[in-house]
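Notes follow the structure.
With one protein chain removed, the remaining protein chains of the complex are shown where they sit.
Chains: A, B and C, in written order; residue numbering restarts at 1 for each.
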Amino acid sequence: MNFASDNTAGVAPQIMAALNRANEGFALGYGNDDWTRSVEKKFCELFKRDLAVFLVPTGTAANALALAHVTPPWGAVLCHADAHIAVDECGAPEFFGSGIKLVTLSGVNGKLDAVTVKTQLDNKAQWGPPHHVTPAALSISQASESGTIYRPQEIRTLADIAHAHGLAVHMDGARFGNALVRMNVSPDEATWKAGVDVLSFGATKGGAMGAEAVIFFDPKRAEHMAARRKRGAQLASKHRFIAAQMEAYLDDDLWLRLCRHANAMADRLSSGLTQAGFAPKWPVEANEVFAALPVALCDKLQAAGAVFYRWASETGADGRETALVRLVTSFATTTDEVDRFVAAIAPR
Amino acid sequence: MNFASDNTAGVAPQIMAALNRANEGFALGYGNDDWTRSVEKKFCELFKRDLAVFLVPTGTAANALALAHVTPPWGAVLCHADAHIAVDECGAPEFFGSGIKLVTLSGVNGKLDAVTVKTQLDNKAQWGPPHHVTPAALSISQASESGTIYRPQEIRTLADIAHAHGLAVHMDGARFGNALVRMNVSPDEATWKAGVDVLSFGATKGGAMGAEAVIFFDPKRAEHMAARRKRGAQLASKHRFIAAQMEAYLDDDLWLRLCRHANAMADRLSSGLTQAGFAPKWPVEANEVFAALPVALCDKLQAAGAVFYRWASETGADGRETALVRLVTSFATTTDEVDRFVAAIAPR
Amino acid sequence: MNFASDNTAGVAPQIMAALNRANEGFALGYGNDDWTRSVEKKFCELFKRDLAVFLVPTGTAANALALAHVTPPWGAVLCHADAHIAVDECGAPEFFGSGIKLVTLSGVNGKLDAVTVKTQLDNKAQWGPPHHVTPAALSISQASESGTIYRPQEIRTLADIAHAHGLAVHMDGARFGNALVRMNVSPDEATWKAGVDVLSFGATKGGAMGAEAVIFFDPKRAEHMAARRKRGAQLASKHRFIAAQMEAYLDDDLWLRLCRHANAMADRLSSGLTQAGFAPKWPVEANEVFAALPVALCDKLQAAGAVFYRWASETGADGRETALVRLVTSFATTTDEVDRFVAAIAPR
Partner (left out) sequence: MNFASDNTAGVAPQIMAALNRANEGFALGYGNDDWTRSVEKKFCELFKRDLAVFLVPTGTAANALALAHVTPPWGAVLCHADAHIAVDECGAPEFFGSGIKLVTLSGVNGKLDAVTVKTQLDNKAQWGPPHHVTPAALSISQASESGTIYRPQEIRTLADIAHAHGLAVHMDGARFGNALVRMNVSPDEATWKAGVDVLSFGATKGGAMGAEAVIFFDPKRAEHMAARRKRGAQLASKHRFIAAQMEAYLDDDLWLRLCRHANAMADRLSSGLTQAGFAPKWPVEANEVFAALPVALCDKLQAAGAVFYRWASETGADGRETALVRLVTSFATTTDEVDRFVAAIAPR
């Protein structure tokens, strides 16, 4: 019953098998290998266009490098106040961006809304040289930190506002697969066709060991990225092993199957919680479920072996203390685990 | 016959096996796992003292983070002109160090010598605020980029000079194992007992998939390193898989056996080259052999399937053009490959 | 009728006279001169303690250097959402701090309040390595961007909270003199005795040509600041001329007299505006007056020669459009100017 994070899962068997297969013979380092070439080709096919791909070992690296590449040092990145880049990366975007500023905005369900973004950008008195930073990028998280997702039309609307103001659009897709499989759209429709310029495409949370990609949909935007990645100490020497992971992740739609399972487990959890009277706080659209549980119940669940984080606590009007609990599912979550957890909440 | 680099080899079977074993069940991310605890313990035992370890995915990350941690932004790092940190990391130390300066020194056989270092540091007119940077670290590569090694007494001498001038001593140990097995000393004698303060302990070139460690021999020096690593985007989420590699590398002296093999292959190459009249340019003390070969011979060897880099070319007094060739061996190099290469050089 | 900013005024005659006097003979550069020694002594006397002073040419430099010196790169500075450091310095704190993060908080009348600061700092889930930045400094603006001031007891309360959480307290005193003369307290009581650790002491807006000081009340905190200032390109070579300005500013309480005049002019403006039915939006406590004026009136005033900025515009419930106007007075503002401005607003 480990719902602490999707990174507590191991590696999907198909990806581990690919790593074992890749461990054959010699291959030039730093991406000059066949696996890397193959991954690049697969991404072009997946997104139905020419693009530039840079593989890196961590999601924070993907985000920080991507943002630094589209934001000058005197630029600002607009993002949700709960965004991973703003809260959970210990200032990596600011570091890689040589001092860029993250401007955080509020928004219901963990998502940015068009009115807030537009109002912020239209407030011209706050932007521009010499005194003010220049807005340079809009970053949205797909799925969001609240487990919700942006529909293509929402992305389109936000991207149009961003582009009209000269900003690039970045998508933190650490859980891109989980978002995608919830919608009846293709990867291209969910990204560049909706206005996304650069994507952090995550595989680690989805089932890889440590493999993320920065994807520039316009390859011209990627100029100098090879230098930026290297000096960011993010160029793996035995690069074939990152590429092999990503190749296996994409191969035969493995990623979509893994993400679909993770989402299904989240739905099952959501369902069980709702029936037990603890309806999730935000729509469950990816693989995260947030619910307010009585503290005593949390204690009991954890004593029973459930692993999860309590994000905030609150004392209700009735004096009862509750904790906002985050439950994350993954490709490795089993129905049995979910059912045991739900049963522990609401024993018959 | 791949001698292009030790990173063209794959993963040692024992390490791959460990990765497969580690892929069992759930484990908390970011180093909060048993493998990481075990690695920390192993390093303490190996170096016979309390110390602080930080695992990272790349060697450049290890170097850049280590140097940034012991050098203030207005500080300088003294190193050999051929050092990897100075030449091959695309400015990563400068980036992670927020603009530190690398002061490069010459030295025979790819090694820094005490006189040069002392002379540089004693030239007080060039150092110190407000106008000049402050020397803060001395970095030596073990083994060096020329495949030579520093004996403990040499390290001691350099470290004493560095310490007397207030500098920390960093060792870039991307090939630490290769250096160590050449000498009849223990890891502690080759490092902190000789004055090394912080070590980039490499495993990737030795046989891992992608695992390096920054080791502070005085744990107090490691304060804030957790934050620095994270904002450097170098904290792996599924951290157990880096730890499992390192654990297997250290386990049962695997690393020493792998490095001993690589060195033996270099010796065999060196021997063959010498007999063929192409004695190595620098002493072969680790797993790299440098030799000046006629260009026509290089062409022939590469046509025959040998893979290696030509580092520089020169036209001799006799008008004959030669290339300085770098041949790197690894745990995966076979005697057969070496013998075929040597035979191709000097066919009977 | 120039109320655009206090930096539109020239240089106070006494300070210009001092510059002329200082232009006599030779003096060593970079602060190794008698004027600099004298300023250091004067500051110690003024603040009744040993301290460390660093003169710089601009206020942004003072703030950015001060914050960078008390905040590690993985640290955060808490400040008001309207703070000059957050809004008007084009990311200089982030740049000088190698990617520090500014966390902006709201607060009435342009001031931070204790509850907001404490709540933010107590939210431990948002702070600390490895995932989150570490709060390292609290910055308050005295006077604030809204022209209001912090009383010593308010500073004490905020500083106690900050210190209890391990933060340093910075005061942006670009208008420190204007704040001080409003209160019946001495410079020491308004700063270090109330908990301020580092002060940006401004003289430029007060009447100098370009002279600001970073003051560390604990000289030990200033270690390495000489290097930081130089590499920040903020060490004037003909340093005596910055020092001479500051010396004259402090001499014989000139600064207090200049600031008292500026404040009196603001009061006179405030009074006139209130009588005309345009009571200031925030308490007028220093030398800035903010009032909502009908757009038509703004146009009329500017046509009549008044110079000022419109900060925001709003359409009232009655459909009438107003502009939030900022009026700044200085040592150079005359009663005649103020009276003509008021008369233009409310002609009899």
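We adopt the following convention: a residue touches a chain if its C-beta (ideal position, glycine included) is under 8 Å from a C-beta of that chain, and two chains touch if they have at least 3 such contacts.
Note that the structure is a prediction, hence the values are computed from the model and not measured.
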{"item": "Residue, one of C:91, C:130, C:195 or C:272, that touches the chain absent here", "value": "C:91"}
{"item": "Omitted-chain contact residue, chosen from B:131, B:281 or B:300", "value": "B:131"}
{"item": "Contacting the left-out chain in the complete assembly, out of B:23, B:36, B:58 or B:98", "value": "B:98"}
{"item": "Which of A:235, A:248 or A:273 contacts the chain that the document leaves out", "value": "A:235"}
{"item": "Those residues of subunit C which, in the complete complex, touch the missing chain", "value": "2, 4-5, 7-11, 16, 19-20, 22-30, 56-61, 64-65, 89-92, 94-96, 204-205, 209-210, 227, 230-238, 241-242, 307, 332"}
{"item": "Residues of subunit B (touch criterion as defined above) contacting the omitted chain", "value": "73-74, 87-91, 94-95, 97-102, 125-126, 129-133, 311-312"}
{"item": "Contacts of subunit A with the absent chain, listed as residue ranges", "value": "30, 72-74, 98-99, 129-131, 133-134, 224, 226-231, 235"}
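What we mean here is this: only the chains that are shown with their structure count from here on.
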{"item": "Other chains in touch with both subunit A and subunit B", "value": "C"}
{"item": "Furthest chain, CA centroid comparison against subunit C", "value": "B"}
{"item": "Centre-of-Cα separation between subunit B and subunit A, whole angstrom", "value": "34"}
{"item": "Whole-Å gap between the CA centroids of subunit A and subunit C", "value": "41"}
{"item": "Centre-to-centre distance between subunit C and subunit B (centres being mean Cα positions), rounded to whole Å", "value": "51"}
{"item": "Subunit C, residues touching no fewer than two other chains", "value": "73-74, 98-99, 129-131, 133"}
